[in-house]
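For this depiction, one protein chain was excluded, whereas all remaining protein chains were kept in their positions.
Letters A and B mark the chains in the order given here, with residues in each chain numbered from 1 onward.
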Amino acid sequence: MSGGDHTAAQAAPGQGVASRPGPGPAVSWLGQRLRLRVPKGLGRGVVSGIPLGWLLVFFLLPFAVVLKISLADTAIAMPPYTALLDWDGEAVATLQLNFGKYLFLLEDTLYLAAYAGSLKVAAVSTLFCLLIGYPMALFIARQPAERRPLWLALVILPFWTSLLLRVYAWIGLLQHNGVINNILISLGIIDQPLVMMQTDFAVYLGVVYTYLPFMVLPLYATLEKLDDTLLEAAADLGSAPWKAFLTVTLPLSRPGMVAGSMLVFIPAVGEFVIPALMGGPDTLMIGRVLWDEFFNNRDWPMASAVAVVMMVVLVIPVMLLRNGQNKTAEHG
Amino acid sequence: MMRRRSTSLKVLALTGFAFLYLPIVTMVVLSFNESRLVTVWSGFSPKWYGELLQDDQILGAAAISLKIAFISASLAVVLGTLAGFALSRFNKFRGKVALTGMVSAPLVMPEVITGLALLLLFVAMEGLLGWPKGRGVVTLIISHVTFCMAYVAVVVQSRLADMDGVIEEAALDLGARPWRVFVDITLPMIAPALVSGWLLSFTVSFDDLVISAFVSGPGYSTLPMVIFSKVRLGVSPEVNALATMMIVVVGIGVVLFTWNAARLHRMRQREERAAAAGL
Partner (left out) sequence: MTQASLAQAADPRKPWTDPAAQPFVRIEAVTKKFLDFTAVDAVSLDIYRSELFCLLGGSGSGKSTLLRMLAGFETPTSGRIIIDGQDMTDVPPYERPINMMFQSYALFPHMSVEQNVAYGLKQDGVPKADIARRVAEMLDLVKMGSFARRKPHQLSGGQRQRVALARSLVKRPKLLLLDEPLGALDKKLREETQFELMKIQQALGITFIVVTHDQEEAMTLSSRMGVMNHGHIVQVGEPHDLYEFPGSRFVAEFIGSVNLFEGTLVEDEPDHVRIESPDAGCTLYVNHGISSAPAQQVEVAIRPEKIRLSRQHPGQTDNVSAGVIDEIAYMGNLSIFQIRLNSGKMIRVTRPNLDRYDEMPLQPKEPVFCSWGPASGVVLSA
């Protein structure tokens, strides 16, 4: 080793090999300790504290406000609800809780039907997304590696364009004098335009179409990681391709199916835009009901009560389920 | 690698892609239709693009949306990076459980609930503190940052989880203080995640209708709000033209991004092969 001698001379034993300049050990110890202790905890506190504080104020606190207002009564005022705490000038404050909105939620079947309707639309659409998205993901995963990014880009492209505009695109196709009806009539297949817009069918179509990329991407991610030699082993052991698919590929792609289904189901449950634009007057989805309570009826306490029940009935179970899934994924 | 020629799979998959692109292609074609009756073809004309560029309402809304998306995405990247970093690199800190729970919650929260909750908060805050005054740019930005930072935090967190923490330890070991390590090592290494987090936030913010509708006030209509009110009245040739323009912009972006990523990947593979061969 040619450079060895040279460096050895610099680092002779006894000579300070420490590279830190500075005062003698005793002083520097004290200095280092003081300098160190304070910023260490502080830095971490600031880094975690800023986003934590933001979310506490702008995410958690709002739900407390929603809960509070759901217990108030409607009033013709701005803001249009009664106060919970009445201050009568003396030292006595009266707390007025009003459970009327919740009772009304139970009495009027409209709300129950809307919650059920949301679940149904989300569940059925998720199933269809899975059926349509699985072959797409498998197809991409089986393309040669250099062509996969192109196909993926084709899946991602609609996902990056506006949801609103993608829903809008269907209206031109489906409406009374839309492209589909025009073509079918000009071909002589039908005489009267089909009614496709403002139906439940249109809502399902819109939800499936909008959230299909959310299904394909996680499915692809799972299928792409699948070891090809597993299928070769299955074939080697005498399994026909479709059987190998059913016994090897399908069970192993379960994590992707679960992740994709979550990504479709969760936003579909609370969907507002699609039922508002494509659904009929009898398409009941809870997101739309909440919107109407707030914007059309200006009943803020009612809208809040709908939101609270939606949180308890739909969102919290989904979050728990998701956490459970994440935990199993970590341990599996 | 086993290549099975499965025609049925190909047919099913291509049908899926056709389903994905049929409405988009139709909309692009119809944007060049001369007729105001949108779906009845009466000849090629780019005139709706001209009309669109004259439409002050749409242009104004687009300007508001671009501004809000830009500011929100930038703030969300800062907050989301802090959150993602704290969650994946700090062992324990006060509020870790709360932060873990809240950081991705906006992603599963129905937009109607988030929108309503934020509006009620802003009304209550204005009543108590006098801030924010009315609804407008400030309330829009606060709301958009809140749900966009969730996207950034998730992207940053997964990037940090993939990234070997040993590299940061190496920098500490060489004498860099924690904040230097963050600036010199962590930031450059998560830069791709920050870019995609920003782009994702920008898109989500620019596209948001529901939450914006709750928290914006009169005079502050974002582009999706204007489109929504137009679409409620039926299809409009101007919206077709607008949608086509947006798809072209996004399309070019996605194609460039994919092409560039593929190019870098190929280059890197070449260099790694050369290095392994001892060149």
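Quick note on the criterion: a residue touches a chain if its C-beta (ideal position, glycine included) is under 8 Å from a C-beta of that chain, and two chains touch if they have at least 3 such contacts.
All values reported here derive from a predicted model rather than from experimental measurement.
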Touch as defined at the start, partner being the missing chain; which of B:137, B:176, B:199 or B:245 qualifies?
B:176
Who touches the missing chain here, B:185, B:204, B:231 or B:246?
B:185
In the complete complex, the non-displayed chain touches which residues of chain B?
164, 166-167, 169-178, 180, 184-185, 188-189, 268, 271-272, 274-276, 278
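Note that only the chains that are shown with their structure count from here on.
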On a C-alpha centroid basis, what's the spacing between chain A and chain B, in Å?
13
In the complex of these two chains, what residues of chain A are touching chain B?
20, 40, 43-45, 47-52, 54-56, 58-63, 65-66, 69, 79, 132-133, 135-136, 138-140, 142, 146, 149-150, 152-158, 160-166, 168-173, 175, 177-179, 182, 209, 212-213, 228, 231-232, 235, 241, 266-267, 269-273, 276-277, 287, 290-291, 294-295, 300, 303-304, 307, 310-311, 314-315, 318-319, 322
Applying the document's contact rule, which stretches of chain B touch chain A when the two form their complex?
1-4, 6, 9-10, 12-14, 16-17, 19-24, 26-27, 30, 37-40, 79-80, 82-83, 85-86, 90, 93-96, 98-99, 102-103, 105-114, 116-118, 120-121, 123-124, 127, 142-143, 145-146, 149, 153, 175, 178-179, 203, 206-207, 209-210, 213-214, 224, 227-228, 231-232, 234-235, 239-240, 242-243, 246-247, 250-251, 253-255, 258, 261-262
